[in-house]
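Shown here: the complex without one of its protein chains, the others still in place.
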Amino acid sequence: MDLIAVAWPYWHQFFFVLFAATAIGFGFGVLLSKNVVRMAFYLVLSLGSTAGLFFLAGAEFVGAMQLMIYVGGTMVLLIFGVMLTAQKDFINMDTHTQDWILATIVGGSLLMVLLFGAFGSEDWKTPQDITDAEVQATKEATPLGLALTGIRVDTLGESTDAVAEGKSGYLMPFIIVSIHLLVVLIGAAYMARTKKLSHATDDKSSRAKLMLFKMEHEEEQLEEEQYVVTHRAKSALNPLDSENED
Amino acid sequence: MATSKIDDPRVIEFDVRTDEMLINMGPQHPSTHGVLRLVLRSDGEVVSDVEPHLGYLHRCAEKIGENLTARQWIPYTDRMDYLAAMNMNLGWSLVIEKLIEYDLPERGRHLRVIISEMGRIASHLVAMGTYGLDLGSFTPFLYGFRERERILNLFEEVCGARLTYSYLTPGGATADLPSGWTDKCREFLTQFKEVIPELHTLLTTNSIFVSRTAGIGVMSARMAIDYGCTGPVLRGSGVYHDLRFHGEERYTEMYDGYVFDVICADPETGKYPESNYEFHGDKLDYPEIPRQAILGDCWHRFYVRMLEVVQSVRLIEQAIEKYEATSGDWGKPIKLIQKLPAKEAYMETEAPRGQMGFYVVGNGDSIPWRVRARSSSFCNLSVTAPLCQGILLADIPAIVGSLDVVMGEIDR
Partner (left out) sequence: MADFIDYLFGIDDSWFSYLVAALVAAVLILHVVAVGALLFIWMERKISGRIQDRLGPTRVGGKFGWLQTLADGIKLIAKEDITPDLADRFLFKIAPYIGLAASYAAFIALPFADGVVGQHLNTAVFFVLAVLGLEVFSVILAGYASGSKWSLFGAMREAAQVVSYEVPLGMCVVVPVMICGTMNLTTIANMQSGFFTNWLVFNDPFTFLTAIIYFTCATAGVNRAPFDLAEAESELVAGFHTEYSGLRWSLFFMAEYSSMFIVSALASILFFGGPHGPIPIADILGLLPTENLGSGSAQAFNENADGFFAAMNVQVMIARVLGVGNLILKGVIGVTLMMWIRWSFPRLRIDQVMTMCLKYCVPLAAIGFIGATAWQYLDLPTGNALVDAPRYEHHEMWTDGLSKNESDVEAEAEAVESVEEVQTPHANDKVTDASSVTVKTVPVSVEKGGDQ
């Protein structure tokens, strides 16, 4: 019995590693996949694993939020992906070397901002004096979840002035990520835009064009009709026809 | 065929690229009533063009008819509109009788009214049920088939077959009605009259059904006439035309002495004729026409069929009485090798789906020189393309279903 109890450090450590590995692994999947829909699917799995981390930490609300908003939002991305990539040339996206370099620079600088934002607030630089036993006893990450939604949990007891002064937890990095996603969406829409025929023919010039178009094609139609008339076989064998001729 | 729009010089604007799709609906599709194939051009849910393709059930029936005698071809007419085979038999019989100038005895006339009107009920029940299926309601189909089975039981007693009867033949019918049959028929009619309100509740007045059909696929009377639509499709657009009234004398005299209404809305008022027929003990009560319904839409086409069923019940009730009052010959079939004179004959009858015309040319032999059929479903289907422009995908089954086409009749 002792063996069972001691052999594995903590059961949630195992799941933490599992979820973290899937999150990171599928994150790389997003990067390396060439098919838009698969990318979105890997993103879903990555975000889902992150939700798993939240659940593991006991932050159920944040976990459910993660599922609802991020995974649900990715669903919209997925729909866009499906709708926009019906054309062959978009199903597989080949990434060139220069794209990789550019993406690394842009993504890297964004990551820098992110990290700076995350470690920028003074109180978070130094770890608080929480013993292992305490962490184990609580098994909760609600403070973290609250920090992500912009509440300074560490200063909750003191006053709410800190929130008013703008030192609002992890909100800043959070918003950077959101803007990042927005940029991606706009980019996708830009890539997918196309010249499309308008069915509104209100202005005069287009009406004139339309009429010209019809006139041009009128001849073709007439020719077609003529062809049908001339090639229709006359039924010479019909006894009624011959009766009429007589 | 829709022309390609690629070189269309209309205004070009930037938009999010969504593809136009070319979709095959059928010939293996649950709601194309057999093997109809529709090629849809759609942008998302909106369908811009529909093009019906035919020929998947073509069996050269007409050509076969030019190699068989008039009576031998009767089974082939069964397989045209296989849901109303009795009415197909009747059409062919009448045209042959017209060609050889044969006069039917009175008992046979009433017999034919009973049988053909029963066929009409059976056919309209299927039309009603499958229309429910097209709109996603399963239960009316089973209700319709339950009643149809009763009719088929009666038909089975008459001729031994349940789908392809070959019962009415040139000259009359293969046999007289069995004894006691008319009582069973009366019993069926009483039962059936109780079921009709049920069917109205399930579909006609159901608000989802109304919202799916009312105002959808509106066809003006002008258009219906232009495209050669007939039957309930034509009358649903408010054209007062029924061959049982307006047809050739040889056909209308079959209905001499019968009282019934042509079900057709008055284009002016949009109201259906007041009936003085005692139905269910009370005066016949039509369900109210919903506010959204426009004359000529899918709902009206469906409604016309539902009301025609009642008129058929009315006709059968009269016919049974007349049939029982007469005695003697019911009209024996003509000889199998009856010689056909070197003349032509054409005649249209009011089949459940519209005017079914048969054309025959004899050349003195017992085998006709030329046989042609004018299919009502064919003409009715031709309005699919103009009706299905700029509609939603889900409206296609609603429109095609309301036209109630049978591919066996179209392809022959």
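Each chain carries a letter (A and B) given by its place in the written order, and its residues are counted from 1.
The rule we apply is simple: contacts are C-beta pairs under 8 Å (C-beta built on N, C-alpha and C of every residue); 3 or more make two chains touch, one makes a residue touch a chain.
Computed from a prediction, not measured in an experiment: that's the story for all the values here.
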item: Touching residue (missing chain; options B:R109, B:R212 or B:R370); value: B:R212
item: Given B:C60, B:L142, B:L163 or B:V259, the one touching the chain that is not displayed; value: B:L142
item: Among A:L18, A:M65, A:L114 or A:L185, the residue in touch with the chain that has been omitted; value: A:M65
item: Chain A, residues in touch with the chain not shown (by the definition above); value: 1-2, 4-5, 8, 10-11, 14, 35, 37-38, 41, 44, 48, 60-61, 63-65, 67-69, 71-72, 75-76, 78-79, 82-83, 137-138, 140, 142-143, 146, 153, 156-157
item: Those residues of chain B which, in the complete complex, touch the missing chain; value: 21, 23, 29-31, 44-45, 132-139, 142-143, 146, 202-203, 206, 208-209, 211-212, 392-397
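Heads up, the rule we're going with is that only the chains that are shown with their structure count from here on.
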item: Chain centre separation in whole Å, for chain B relative to chain A (CA means); value: 52
